[in-house]
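Here the complex is missing one protein chain, while the rest keep their positions.
And now, chain A:
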Amino acid sequence: MGLKSKDLVGLHHVTAQEIELILDTAAPMKEIIKRNIKKVPTLRGRTVVTVFYEASTRTRTSFELAAKYLSADTVGIAVATSSVNKGESLKDTALNIAAMGADVVVLRHPMAGAAELLARTLDVSVINAGDGAHEHPSQALLDLFTVREKKGRLAGLKVAIIGDILHSRVARSDIWGYTKMGAEVYLAGPATLIPPGIEKMGARVCGSLEEALEGADVINILRIQLERQQQGLFPSLREYSRIFGLNSDRLKLAAPDALVMHPGPMNRGVEISPDVAYGQQSVINEQVTNGVAVRMALLYLLIGGGA
């Protein structure tokens, strides 16, 4: 048992069995988060370094708390105030961090493939916390965990992923994860934001939002990435919201007990209406809690022993 690789770069090369192991390990981790004393001694003396070349609140905090709850030490490299500003390359920065004795490097980087490069360069474990539009595996794993916890299964579910698929690493990791676990993935969004060839990953592209929502068990709403929308890929936020925004009327198209999910940060009133975001079927807040549990599981499985 255990994970085959020392790293988690993406879900593309992770097996269904390994995903199962990660989700099974995350369940007892969630119990720890709910205790008064949120700490177990498992990773005492281990060090987790987070290196973020892009902004993040949730993912970074989530990894740091996960490490702390397992008694690991954490160091965060804020790229804005680091030697990266003096022109140090990613590889050299990482080699230096590893030379100081880090056991895990958690990396977020704007370039797809950055985590893969580091994983090959370093002897220590590398976890991809988002590389360009490539993958964000821990987010997909927490999505899978949340759905499995609520629905009791993943196989056979209809999952709709709505929005900007083109720029979304979450969508890519989600597609790998859901399809490997036997769920069916339906995509909908503006044609300019659906990358050509995405069907090859095992997802189906729908002609309209309504088609994707019809009978869906899970609705994953993606964030409209305002920082990446300067190229005029859709006319206006208002139009996007009118055609692709999830509101309570459209939610009725899905299965009555459908889960509404969003990886955050939300643009309320754009891709999702506030009443749906905070409604009965929303599990958006629970996704955040589950994110810590899943990352605890990942840290345990990558560096928690097994000589």
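Please note the rule applied: contacts are C-beta pairs under 8 Å (C-beta built on N, C-alpha and C of every residue); 3 or more make two chains touch, one makes a residue touch a chain; residues count from 1.
Rule of thumb we're sticking to: contacts and distances are computed from a predicted model.
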* Asked: Quick one: the chain not pictured, UniProt calls it what, "ABC transporter substrate-binding protein", "Bifunctional protein PyrR", "Co-chaperone protein HscB homolog" or "Tryptophan synthase alpha chain"?
  -> "Bifunctional protein PyrR"
* Taking the full complex into account, find the residue in A:29, A:49, A:161 or A:219 that is in contact with the omitted chain. => A:29
* Asked: For chain A, which residues reach the chain that was dropped from this view?
  -> 1-2, 21, 24-25, 27-29, 31-32, 35-37, 39-42, 70, 297, 300-301, 304-307
